[in-house]
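All protein chains of the complex are present and in place, except for one that has been dropped.
The first chain written gets the first letter, and so on, giving A, B and C; residue counts start at 1 in each chain.
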Amino acid sequence: MSTTQYREGAKLAIVGAGAVGSSLAYAALIRGVARRVVLYDVNGPKVRAEALDLAHGGQFLPEAVIEGSDDVAITRGSDVVVVTAGAKQKPGQTRMDLAGSTVALMQKVIPPLVEHSPDATFIMVTNPVDVTTQAALKISGLPSNRLFGSGTVLDSSRLRQLIATTCDVAVGNVHAYVCGEHGDTETPLWSTATIGGVPLTEWERTTGRLGQAERDAIAHRVVNAAYEVIEGKGATNYAIGLAATRIIESVLRDERRVLPVSRMLAGWHGISGVCMAVPTVVGRDGAGTQLELPVSDDELAQLRASAEHIRAMSEGLGF
Amino acid sequence: MSTTQYREGAKLAIVGAGAVGSSLAYAALIRGVARRVVLYDVNGPKVRAEALDLAHGGQFLPEAVIEGSDDVAITRGSDVVVVTAGAKQKPGQTRMDLAGSTVALMQKVIPPLVEHSPDATFIMVTNPVDVTTQAALKISGLPSNRLFGSGTVLDSSRLRQLIATTCDVAVGNVHAYVCGEHGDTETPLWSTATIGGVPLTEWERTTGRLGQAERDAIAHRVVNAAYEVIEGKGATNYAIGLAATRIIESVLRDERRVLPVSRMLAGWHGISGVCMAVPTVVGRDGAGTQLELPVSDDELAQLRASAEHIRAMSEGLGF
Amino acid sequence: MSTTQYREGAKLAIVGAGAVGSSLAYAALIRGVARRVVLYDVNGPKVRAEALDLAHGGQFLPEAVIEGSDDVAITRGSDVVVVTAGAKQKPGQTRMDLAGSTVALMQKVIPPLVEHSPDATFIMVTNPVDVTTQAALKISGLPSNRLFGSGTVLDSSRLRQLIATTCDVAVGNVHAYVCGEHGDTETPLWSTATIGGVPLTEWERTTGRLGQAERDAIAHRVVNAAYEVIEGKGATNYAIGLAATRIIESVLRDERRVLPVSRMLAGWHGISGVCMAVPTVVGRDGAGTQLELPVSDDELAQLRASAEHIRAMSEGLGF
Partner (left out) sequence: MSTTQYREGAKLAIVGAGAVGSSLAYAALIRGVARRVVLYDVNGPKVRAEALDLAHGGQFLPEAVIEGSDDVAITRGSDVVVVTAGAKQKPGQTRMDLAGSTVALMQKVIPPLVEHSPDATFIMVTNPVDVTTQAALKISGLPSNRLFGSGTVLDSSRLRQLIATTCDVAVGNVHAYVCGEHGDTETPLWSTATIGGVPLTEWERTTGRLGQAERDAIAHRVVNAAYEVIEGKGATNYAIGLAATRIIESVLRDERRVLPVSRMLAGWHGISGVCMAVPTVVGRDGAGTQLELPVSDDELAQLRASAEHIRAMSEGLGF
């Protein structure tokens, strides 16, 4: 019976127990997102150790069961499956080669996950996220709302954080999206960005901050933020863990939040047939309505270029 | 020493232990807003009983001390003082008569509160909130950032809730303000209202919802929401308790949130010298920057009328 | 499908929109206990106004749907049903007469609630809670784990709060139960009460506080706490709202917390066939294992007297 199922609470499966997967599990447990959290990774000793380390903090967490295994059966009956596993870059390998290895990995990983959780919503975090999402969607055979990627939820958070600091307001009051590819061609949408109802393009008039040069500098930092972090610590894991947790919450609690997730587009400003981040209503049905916010001519041109970049890359990999 | 003071935690004083004051205390305690919460009311048995009832739930709350007294000295050294106490309406009394009684009450209540907490930020919740704020500001002798009213924070929440339900998205993604008087002349600012970057005035085009007629119906419900609630239960207390808690949090945690509080205007779209709600950055310095969001000609006309209404009422009461 | 059901989130029905029911709804919404909260009361305008006032605070709450109605159908398919509705005391009516009216009310109220939510867990809050629970359990025809009362969860919180204040430690570290009737015959179980592993009966030795006289004074205040609050404000609602919220959380999240709920006893220290509060593991199956903590001879004598008092009262009412 459904009622009994409910009372056992939501089950969240995290695939990949590396820095991203385990940080994401940590954030999700602290925020009490799910009643059961399982980690699945091919490295058995590692995944069991991560689960154990997390479980040891149980006294300080909302009640939850946490388990780790190298057997995919542990994911059975999940409500949400998040994929963070990727191929490791080999010396001399190009980004396209790496993308190829990752997509090949998805062909092994995705089918058994879908088999064990046919009703789950799937969230892809593995990079390059748009291409990986596009491939995984096809591999899975799922309807497009049920599998989507973390897209530019993190990039938008980075943009908002920088704007908030510059303008000295709460980050929660900065409304601004980065859309397009989660990568070098991504586009901050300044034309619709606002704080407290004030368009950011007019912010300079009142406060003398956030003029064109400052906006350009912020955009540059957002696009290069990942490189900046990776140079210092070798990876990014904390912010992406929080971004993914927010997406998971929106699905499990059916919050219907607007999030720029990477989803199969169908006529968004004329773009179709490619997985790319645009503002999307995310709830229990996964990626719902795609919001067609107004964009400037320049922004649209960049977004179209971003779409073509993803499309070319996907086609190059056979998807 | 300041460090020692900090560690004792923030002190919140709530003046008036009626339905609004005690519901506000309940919400503030559940959310862990302050380490010490004191209730002050002229009715000693009532205020002690409310504090006791709240304290009895201590096991289920973040650690806090809660006390109630009919001696104003209990408010000494507060970081934030919230005023919810008002005059009771007598049979046959007009709204203007009632406002007069309330302002007369402030002349008794405000000076000892300021004396006991000279460094506090004061938040007025008592209705009619704009007129009461204007009078209390003058009575207190405080700089205008340090005393302001709850304004249309609640009305904006009502507007957002109705829009969210209509459009089936999270209320957290609806960005829309009601500004002006907290009362019959208040103005929903549709021209800057957005969801996920999409202007609400264009929402109809994509979704078929939220056309002019539906927006008018929503605006009508917002303005009349208080009457609707009062008719059924005799008062409003829960939503205003939450709205006030949000304002308090923004001050105590220096969040710098944008909130439409009632504050002394200085050249906002040409309006000055009157306390009225406009989007304001609220932080440890109280009511900071007033954000001059763009408004349509109609909206500006209504806001000016609202300002004149408050000004006339204040002058009629000698403030 | 069960998964779909889950994603719609838990549904909580609160029966009775008086001070207790609406405060409970407020606390439950602030803590994000359920995705849907419905209020049901015979007074239509009142229950709709309470729901509206709560819904107006939506911007400041975890995402939830809140509705009120005088039609019992609104409770359909709830996961938890909390009953706070009771008979009103008439002038000259004895407590036994009042209990009779309340039990008569249950005969009307319980069957349609069970019919609309046959799989729900039922939590009785209406006083006298033990007798009402015993009657409602029989009326409902439910297995005894699926219907129980709030018992002395609140009384135990009051005891812990007073001990914490006296000993200057966090209330969360005071482990002490009040058991038996939620009423005049209730018994604080000092013999098993501890702080940080130190028996409270030995606390005096180390700290000079909490000697026999002080313990007696605390016990007296706990038993009379409700009278103290009612004298000042006419009712108790905030602490009971929090206590009930904690019980609901334990059921909906299957937390398996130990709570002194009023449940049908089966051989607890030799007591059977009566609903009375003893430490119980509360989870998705409702009231589970009854924990037989050691009790002193005096405590056992008092608990048996308490059981006989409830039994006599129940039998007097025909249950």
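Keep this in mind: a contact is a pair of C-beta atoms (placed from the backbone, for glycine too) under 8 Å apart; a residue touches a chain by one contact, two chains touch by 3 or more.
These numbers were taken from a predicted model, which means no experiment stands behind them.
Although it is left out of the displayed model, the omitted chain contacts the following shown chains in the full complex: A, B, C.
For the chain left out of this panel, the touching residue among A:Glu50, A:Glu255 or A:Glu292 is A:Glu50. Checked against the hidden chain, the listed residues A:Lys138, A:Arg160, A:Arg284 or A:Arg311 yield one contact partner: A:Arg160. Mapped onto chain C, the interface with the missing chain covers residues 168-170, 172-173, 175, 177, 189, 192, 194-199, 202, 206-207, 250, 255-258, 279, 281, 289, 291-294. Residues 22-23, 26-27, 30-31, 45-50, 52-61, 63, 154, 156-158, 160-161, 164, 170-172, 225, 228-233, 236-239, 241-243, 245-246 are the ones on chain A that touch the missing chain. In the full complex, chain B touches the omitted chain through residues 1-10, 35, 62-63, 77, 79, 119-120, 251-256, 284.
The definition used in the following text is that only the chains that are shown with their structure count from here on.
Distance from the chain B centre to the chain C centre is 34 Å, each centre being the mean of its Cα atoms.
The mean-CA centres of chain A and chain C are about 42 angstrom from one another, to the nearest whole unit. Put simply, the C-alpha centre of chain A and that of chain B have 37 angstrom between them. Touching of two or more other chains is recorded for residues 255-256 of chain A.
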